[in-house]
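Reading through the structure tokens given below for one structure.
The full complex has more chains than appear here; those shown keep their coordinates.
Each chain carries a letter (A and B) given by its place in the written order, and its residues are counted from 1.
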Amino acid sequence: MTEIHEGQKMYDLMERLFPICRSITGDGVRETFDILKEHISIQLYEVPTGTEVFDWTVPKEWNIKDAYIMDADGRKIIDFKRNNLHVVGYSTPVNKMISLEELQQHLYSLETQPDAIPYITSYYKERWGFCLTHNELKKLKDGIYHVVIDSELIDGNLTYGELILPGKTDKEVFLSTYVCHPSMANNELSGPVMAVHLAKWLMEKERKYTYRIVFIPETIGSIPYLSRNLDEMKRNIIAGYNISCVGDERAYSYLPSRLGDSIADRAALNVLKNSHPEFVQYSFLDRGSDERQYCSPGADLPVASVMRTKYGQYPEYHTSLDNLDLVTAKGLQGCFDVYKDCIELIEQNERYQVTCLGEPQLGKRGLYPTLSTKESGRLVRDMMNFIAYADGEHDLIDISNLIGVPVKELYPIVQRLMENKLLRIRD
Amino acid sequence: MTEIHEGQKMYDLMERLFPICRSITGDGVRETFDILKEHISIQLYEVPTGTEVFDWTVPKEWNIKDAYIMDADGRKIIDFKRNNLHVVGYSTPVNKMISLEELQQHLYSLETQPDAIPYITSYYKERWGFCLTHNELKKLKDGIYHVVIDSELIDGNLTYGELILPGKTDKEVFLSTYVCHPSMANNELSGPVMAVHLAKWLMEKERKYTYRIVFIPETIGSIPYLSRNLDEMKRNIIAGYNISCVGDERAYSYLPSRLGDSIADRAALNVLKNSHPEFVQYSFLDRGSDERQYCSPGADLPVASVMRTKYGQYPEYHTSLDNLDLVTAKGLQGCFDVYKDCIELIEQNERYQVTCLGEPQLGKRGLYPTLSTKESGRLVRDMMNFIAYADGEHDLIDISNLIGVPVKELYPIVQRLMENKLLRIRD
């Protein structure tokens, strides 16, 4: 039976975060961080409205208290308090009586998914609107409606969080996830809850690398983050992952970094090919999250993505159906395990070099199994094959790929050979 | 309906050139140049008989006024004036009465194509002969025949033509075609008429590159041309095409340069894959025209070929059936368009570099389409994909291949990004 202990904890955390109305700025994001900080000591940063970051400008801060559409009978037929997807993100305030005809200019639904509330935003053009299921839309009758959006767009701040876990070297592994979507589960809450639990796991672990873990609004968060930290990031980051859509059970997916040959890519491919060979391999042309910024020309960071079902590839994506039924503890656990394997591999990946010339004599060191079985024969063969390629040129990932043995089976071999001083790490 | 305006002009020019009896030297070539010079100002060069050029020697000049075989009844049963293929090229003069038996030693026909007159030459061994259809051959009766070839082989010159169209840089694009075949249409007249019309098009065009366009006899023309110009050609030519067999409608073909990785190759492949994905891809082992000289070791010029049906690959090749019925205005137009696309791509091909870090904000510059349609979505996606690879390392051909967008759709993107100063050309 699969162990889903961590998956359940992630799921529980997601349940608490789910009802909050996040957007790219505002108190919903801060409220989210209050909860995340119960688990890990995230450092928060605020970037003022109007700050110019690369080609972009930090927008106004958006906050919303309430929103509804009331019919002539005084019934709230659409109510933000029931589902925060009902309001177009960044809607300007409104409070007026309007006809159905006028109202319909401000309504968004999905004819092909009549039970789903779509997720719509309008960050860079001021407008207001409501989202509802197509079935709700069809029920609307002629008449006068009272529309209320109690929101504000003010000069404020964009909030992001950062956690640095120092390692033995300044070289870094980078994990990025986003906190800017209202009540949706796979995209996005699976991301931050996984980042929190990876951070907790890393905190209890001996770390060769320093870990830079960031929680940002997508796009408009990664851009100021990059603009503030680019030199250091370019100098130090050897591998990174954008953590998004990591919670359903339907698939494993891999989306490469722009050039596709980084350690992050090689580790992810090695792990997935061995543990989930049926994984879906995307092209960088299929990208759609913060790797768009991290991998952009000039930034050129080695950031790949390992996901369950990728954003845009499942019918519930960006609708109210991407909810707590879609994501499961088991789904989260599966991707958590893959990320741990990738990080473990990045930590262990070295160019190993055998210390003797010719093959070592395993027997005199007790490295031959005492009982000769099919399994022990395979162990010896794997050890000898590892040694044959431990030439200080091929790294652990190369050797795993060359000899067709998962790295998890190579770690104990490396350890035994190191203990016997038959192996050293090449500088 | 396909536009064949230029194709018709090429066809009309070919009709005028068709009856002339060309060979590798002689007045037929000069007469051909007289007509071509009505269109473009080709500079003519004469290379004297006996000139040593690389491993070769320029042969005697051959001219012919008349030739026929007359039967005992005084009828010209084979007459050079009806079809100049009837005489073996470079035939020595003859005027005598001979028996059918002796005559047959000098006759060439094709048993498998009984209605075709074959095209035969004997440049480097002195002999005389007549070519005729196999049906004609079979009709010959015993008796005495009067054979007349009123030709001369004299110390004279080999004639070739050159047109240089200066551009903004000394770097050159090289176009080569040959004028040495008598009345045949696809191989060869489609070549020189296309070169003339490409020259006319280039003359009216702003040119980054200098264009070197040569009209030469095949093999024995390209060798002296190379020997006279090699240093300059090696220094300047960045891409070249040998233009031959560009007039029928049956296929598009590509034959690479020797190493196959030049800009000429990459442009041709990119254009053909997008516009005529069914094109036939040959190997350099299938070569057979002047790329044999241009790409030879030590010359190493980047010369590829784009053709319609390749020489040697169609049944009418090197017979009287390669005539004005085989080549069409539409066939010529198709290959003309491909060559224009290749040249345009070579002109536009640069390593572009995006000027901002992170993705640019398209919206504030009006680069997002105002109307969101499926088409506009594709445009934005193509633009963002172009930007993602505009890193100053990948050139335009690379990016087109990487993102799967034809260069014609990238040109306006490049232009808009350049206008918005979001892109620069890397030196």
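Criterion: a contact is a pair of C-beta atoms (placed from the backbone, for glycine too) under 8 Å apart; a residue touches a chain by one contact, two chains touch by 3 or more.
Keep in mind that this is a model prediction, so the values were computed, not measured.
**Student:** Count every copy of the one sequence in the whole complex, not only the 2 placed here.
**Tutor:** 3
Operating definition for what follows: only the chains that are shown with their structure count from here on.
**Student:** CA centre of chain A versus CA centre of chain B: separation in Å?
**Tutor:** Here chain A and chain B have centroids separated by 56 Å.
**Student:** Using the touch rule from the top, collect the residues of chain A that touch chain B in their complex.
**Tutor:** Touch list, chain A to chain B: 53-56, 124, 219, 222-223, 226-227, 230, 258, 284-285, 287, 292-293, 295-300.
**Student:** If we count contacts the way the header does, which residues on chain B are in touch with chain A in the complex?
**Tutor:** Contact set of chain B toward chain A: 353-354, 356-361, 363-364, 384-385, 387-392, 402-404.
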